[in-house]
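What follows is a single structure, and I will ask about it in a moment.
Left out: one protein chain. Kept in place: all the others.
== chain A ==
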Amino acid sequence: MTRFVLKRIAVMPLLLLGVVTIAFVISRLLPANPIAAIVGQRNLGNEAIVAAAERKWGLDQPLIVQYFNYIGNLFRGDLGTSFVTKSPVLSDLADRLPATLELALMALVIGAVGGVILGVVSASRKDKFADHLSRLFALVGSSLPIFWTGLLFLFVFYAQLGIAPSPGRLSSRVVPPPHVTGFYTVDALVAGNPALFWDAFSHLLLPAFIMGWGLMGTISRLVRASMLDELGADYVRTVRAKGVSEGQLMRGHVLRNSLTPVVTVLGFAFGALLMGAVLVETIFSWNGIGSYAVEATRALDYPAINGVSLLGGAVFLLANLATDVTYAVVDPRVRLV
């Protein structure tokens, strides 16, 4: 397995170079003017200001020169400076990644735990009311658009009922914990501040639930189908004949065997959650990678677009690798070569 992992890691730089090249070319082909975002609409006709901005940001160079400059800088760990934030893209990504990771991980936990619970309930009470209810809940989660559920939940639970916290990572006037990991929940615990932990944790719940709800539906359907298959298998009858309790049978045999396909879904889902947090981050004022990507695209912020593409590519490659490895660990029949 070590050889397999090393081989996959070795080809990653090449694949990422491809990702960056494609992002570079596509962003340059768009019929749009990035200088507009830099100098502002009122200065578009001012040749001196436009020329100065083009010089400053290297946009006066031929495209091929810009490309090789970018790749050269990339090898030195310089992802360029964002046209919009005026900060190095690397530091922008480093600032925002923990926010998105924290949200995506929470969404993954909610989606996975909720999905498995719903799947178990459905399978164990097949065709009963609990099964129908659980399947309906999963179906709704998978079907409703995130922007709609996000706005609706905010309106109901925050604006009307006042039981959910405000959008954002912390409540208004709350001072963030000292930076250690960038995960506010973890940093609050490190700082020994449980009140701050609860504040950060409660702010995660609603957006993470909305992100994880769709995944919950996928996993619950998967678990339900797998468990029903397993429950019909010969070994289940044998286990029961040996007098093993129903709880032990479910926990130790049926559920465990049913979770193997879930691992595959989780790997891909994490990558998708991480890079697909755009809408939730926008609705919940979450300053993560998703909202950064949106702003970069709208302003045609070339360095930021390339940086986000690079990060997205890396996330998916690593998620795929992690999925393959986990699959082999969970299922001994799988061999990685």
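Here is the rule we go by: contacts are C-beta pairs under 8 Å (C-beta built on N, C-alpha and C of every residue); 3 or more make two chains touch, one makes a residue touch a chain; residues count from 1.
The rule is short, and it goes like this: contacts and distances are computed from a predicted model.
One chain of this complex is left out of the view, and of "Ion-translocating oxidoreductase complex subunit C", "Mono/diheme cytochrome c family protein", "Carbon-monoxide dehydrogenase small subunit" or "Peptide/nickel transport system substrate-binding protein", the protein name its UniProt record gives is "Peptide/nickel transport system substrate-binding protein".
The chain omitted from view is touched by exactly one of A:N73, A:S87, A:S143 or A:T238, namely A:S87. Considering the whole complex, the residue from A:G80, A:P165 or A:G271 that touches the absent chain is A:P165. For the chain left out of this panel, the touching residue among A:S143, A:T238 or A:S285 is A:S285. Residue-level contact of chain A with the missing chain is found at 30-46, 48-49, 52, 55-56, 81-82, 84-88, 92, 95, 113-114, 117, 120-121, 124-125, 154-155, 158-159, 162-168, 170-175, 193, 195-196, 198-199, 201-203, 205, 231, 246-247, 250-251, 282-283, 285, 287, 291-292, 295, 298-300.
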